[in-house]
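Take a look at the structure below.
A single protein chain has been omitted from the complex, and every remaining protein chain is retained in its original position.
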Amino acid sequence: MRRTGRHFLQIPGPTNVPDRVLQAIGRPTIDHRGPDLPVLAGETVEGLRSVFNTKGPVLTYPGSATGGWEAALVNSLSPGDRVLMFDQGYFSATWEKVGLRLGLQVHLVPGDWRRAVDPNVVESMLREDTKHQYKAVLVVHNETSTGVTNRIADIRQAMDSASHPALLMVDSVSSLGSIEYLHDDWDVDVTIAGSQKGMMMPPGLCFHAVSEKALAASESARLPRSYWDWNAMLSLNETGFHPYTPATNLLYGLKEALSLLAEEGLDHVYARHARHGEATRRAVEGWGLEIFCSCREERSNTVTAVMMPDGMSADEFRAVILERFDMSLGSGLGKLRGKVFRIGHLGDFNDLMLAGTLAGVELGLMAGGIPHKKDGVRAALDFLAETSA
Amino acid sequence: MRRTGRHFLQIPGPTNVPDRVLQAIGRPTIDHRGPDLPVLAGETVEGLRSVFNTKGPVLTYPGSATGGWEAALVNSLSPGDRVLMFDQGYFSATWEKVGLRLGLQVHLVPGDWRRAVDPNVVESMLREDTKHQYKAVLVVHNETSTGVTNRIADIRQAMDSASHPALLMVDSVSSLGSIEYLHDDWDVDVTIAGSQKGMMMPPGLCFHAVSEKALAASESARLPRSYWDWNAMLSLNETGFHPYTPATNLLYGLKEALSLLAEEGLDHVYARHARHGEATRRAVEGWGLEIFCSCREERSNTVTAVMMPDGMSADEFRAVILERFDMSLGSGLGKLRGKVFRIGHLGDFNDLMLAGTLAGVELGLMAGGIPHKKDGVRAALDFLAETSA
Amino acid sequence: MRRTGRHFLQIPGPTNVPDRVLQAIGRPTIDHRGPDLPVLAGETVEGLRSVFNTKGPVLTYPGSATGGWEAALVNSLSPGDRVLMFDQGYFSATWEKVGLRLGLQVHLVPGDWRRAVDPNVVESMLREDTKHQYKAVLVVHNETSTGVTNRIADIRQAMDSASHPALLMVDSVSSLGSIEYLHDDWDVDVTIAGSQKGMMMPPGLCFHAVSEKALAASESARLPRSYWDWNAMLSLNETGFHPYTPATNLLYGLKEALSLLAEEGLDHVYARHARHGEATRRAVEGWGLEIFCSCREERSNTVTAVMMPDGMSADEFRAVILERFDMSLGSGLGKLRGKVFRIGHLGDFNDLMLAGTLAGVELGLMAGGIPHKKDGVRAALDFLAETSA
Partner (left out) sequence: MRRTGRHFLQIPGPTNVPDRVLQAIGRPTIDHRGPDLPVLAGETVEGLRSVFNTKGPVLTYPGSATGGWEAALVNSLSPGDRVLMFDQGYFSATWEKVGLRLGLQVHLVPGDWRRAVDPNVVESMLREDTKHQYKAVLVVHNETSTGVTNRIADIRQAMDSASHPALLMVDSVSSLGSIEYLHDDWDVDVTIAGSQKGMMMPPGLCFHAVSEKALAASESARLPRSYWDWNAMLSLNETGFHPYTPATNLLYGLKEALSLLAEEGLDHVYARHARHGEATRRAVEGWGLEIFCSCREERSNTVTAVMMPDGMSADEFRAVILERFDMSLGSGLGKLRGKVFRIGHLGDFNDLMLAGTLAGVELGLMAGGIPHKKDGVRAALDFLAETSA
């Protein structure tokens, strides 16, 4: 039977794509070597700079964010190079696998996934690395699988305190365009992002912001590369042309999405996500459920992972909600499979969509017979009413 | 500042138009005299018949439903003819004005707008009209301004009991495609509908279903007519061609909307609206507010008019909700201006959209400082959970 | 089998609707009583004024242009009023029928359809009408069925010379937005237009520009009217609100189409149509076929009616072209059925679309075995090359 009304796409990305972006993507394809392309590309470069908060080069690849991980590594590292990573969640684990497949030596600092990276650990590990064998420190800004947000500024500070020359590479896939991100101020060397979360686009593009130091490192980096090669792609910043056919229609969408962010203003974007994150957390507390991220200050403003009561399957719960209430929630990934569900509250979103989302979870708790208190939506509405301007 | 996310268009029409319909409307325009048009028109005729529940002719005019009112009158009546109407709400009053402008004598039976038409009154008035001066009885099936639904079958029964030959004309603008409507079984002579409510289309088309008796009446009807003339427009049912250029792109949308209704199944459509109507009414009771329609059995499944507490302005309340929560609610119309607000719960809609809608009202009650109990959303969610399958 | 590529919609309207307009029409429907509607409506009013070249009120009805004819008559005339018309083609004949159905006395000056209205005839007839029984003179600016363009300025001059007080009503359906039209300068009282030709929209809206004199006449006009009533619709010019639900999504398209005209500049729009009209005429001469309009100066810049060689069926010819080359051409209408085909060269059009169009006609002449010279496309290309800037 037909599902009526709008689907609630409340996974932590892809997010609900605004109509303006969808329409932009549906415009006629143009000559990628003609005069209109560099104008379009230039506008996206400027817009991305503003979102990354960088004055340096930004790159747009046709590809998924997974490709952005690979691109960061192959451009700046050589076979056998050591990199420092943190076992923080499914996506940091997946990035590790990319590194291993490419022939890097990855030191993965263990973790329980419920806390952010401890900058003190970063500092002490780097201090111990007196030979500077770590060529890069790789961190996921906002772990989409756990709803934990790292403090990149503190990690940078730790690296500086240790006077360690490693590159700092940050995955901002589920934070860019939603949670403040300061590529230049935080002195990040490579930031990787994708189109389908805070950027309010369908998947299919990935982005880099690259520091001068990273560019210098790429000159001696010996991992083989072609598609992802920065040298070729830097032309985008100079001439507006891509080294190969760009995904023109997704670029239309990107331009429109960047306009939407600019129209709202990044400060408002961040504040909106913070407010919706808090409302969501209050709802979870209202239900008497446990937020997976164990530290209040480290909870993400874009995604909240919620632990299922013991013995209950998060996947069955999600299936009930999808079937009865036409809402997609994020599944538990990796070792969290079946144990958590994730609520995405990012992208093109507003109070009533959030209210519908939380109502959907509460309806699912009722319909699925999950033990809970019925105060979740209530708590969220109270918070939203108090803080609405 | 940009409003983020989807607007909640919760007026009682135009309703939220499904993406499939919007995309259909955006397809390239075709030759209205070419071979594709009659195929398209034929599909819409078949679909409309199914929604009107008629085997007779159905007509599609480029125009608003207001034009459909005029069309019904000019095709079947003559200058000075008497018609019987009921003062039931803003739209029945507006239809009366159309009749007066066209030179009819309208007998408007007074009413307080909070109750449906009493079939006994219809019967007794028609019995008294022994000379059969009333040429038509005009009823609004579902008064959009008040949220009161008439029992057309009972009104027809009353007319039959009085053995009165008047035509029965029914406005089904805010019921067609949402509340069961049986043009043939109820022996309605002219049903008027529009595209922008239960039909899930933008405004711009109006529809007629016409009985044999009405067609016969049109032969001697002397009100001047051209654009709305049934004779010309009946070609649509025979050849699939319109007597003048049809609104082709809206026809694409109509075809798609009719497909959506068929995919869901009309019984499901009616049940869905009934369930959402009941959830809404429970929410209103949960807030301790008064539903305008004073009789429980006559409350509409597509729109609920809610009375503001004394001294409070419904328009200010709606403005707060629009401004802070980006939701449009219906205003009080005519003598209800400022005194009621109306929640539309029809069209392409689902549980979580309704939850968001009711949350928006509750947030508005809180933000606007309106005295209320906070049990509205709660009551609706409980009902939705109990009745979800 | 699927037809590949773009259909060539070369009837004289509906015309090829630009993608920007189609996308605009596909945007989410809004509250027609909310704050965004008057802004949208106001923009369309300003844009229409610029295209009509008027400072007076302009009106937008949901409806076809046929409704615009009716609207002009019912607002300004009374039952039995005499109007002067000219038998110029299918659409003037159809407008006559509208007048007759509404109860007017129409004096139809005979004509052979191949020439424009002779202003001298207008003047002499009005001079003879010493009692001023003619209440209106009705003229089609550009007869879509024949490709003949009238000189409205000269007709106005003739009326003034005769010092006759009749209203001047002009159908500009297939000229507005394509051929210069000066509502105020030509002192026209009511201009009627539609959305689907030079305005580059799908059908579904009709427009009026109305003079002060016409508004004054409407005060004493006694034809019954409601839907088309100017008094009600004038609110559009004052508050931006319609008296009934407007066709919101078509208004989005109208706004976009008006933007397109403004971006090009009306002078360029007119010059482009003149150039394409001339190229088309040269092609017809190149084929050795006869243009229906017998006077070179009166040939339309938006549509060219071409006479088929004796004994050949224009409809079979058009069917061959539709079947084999996927192009729609206009049929002969009324007494021209089967005798002419019509090439539309208006709306959102350019040199290569015209070249494809004329190539399609030439291919049809070859494929259909129609006697012709093969110099049509050649002549058009030569002209286009000479005059391209």
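Some notes on this structure:
Going in written order, the chains are labelled A, B and C, and every chain counts its residues from 1.
As a convention for this text, a residue touches a chain if its C-beta (ideal position, glycine included) is under 8 Å from a C-beta of that chain, and two chains touch if they have at least 3 such contacts.
Because the structure is a prediction, the values reported are computed rather than measured.
In the complete assembly, the contact with the undisplayed chain comes from A:9, out of A:9, A:116, A:193 or A:363.
Considering the whole complex, the residue from A:57, A:177 or A:204 that touches the absent chain is A:204. From the options A:38, A:194, A:356 or A:376, the residue with contact to the unseen chain in the full assembly is A:194. In the complete complex, the residue from A:27, A:213, A:268 or A:373 that touches the missing chain is A:27. Only one of C:31, C:298 or C:362 touches the chain withheld from this view, namely C:362. Along subunit B, the points of touch with the absent chain fall at residues 19, 23, 26-28. Even with one chain removed from view, subunit C keeps its contact list with that chain: residues 1-6, 8, 16, 260, 263-265, 268, 272, 324-327, 348-353, 355-357, 359-360, 362-363, 366-367, 374, 377-378, 381-382, 384-385, 388-389.
Considering the complete assembly, subunit A touches the hidden chain via residues 6-7, 9, 11, 14-17, 22-23, 25-35, 61-67, 70, 79, 97-98, 101-103, 194, 196, 202-204, 223-227, 229, 243-250, 322, 328, 331.
The definition used in the following text is that only the chains that are shown with their structure count from here on.
The centroid of the Cα atoms in subunit A and the matching centroid in subunit C are 54 Å apart. Spacing of subunit A relative to subunit B, judged by their CA centroids, is 46 angstrom. Centre-to-centre spacing of subunit B and subunit C amounts to 35 Å, using the average Cα coordinate of each chain. Shared interface positions of subunit C, defined as residues touching 2 or more other chains, are 23, 26-28.
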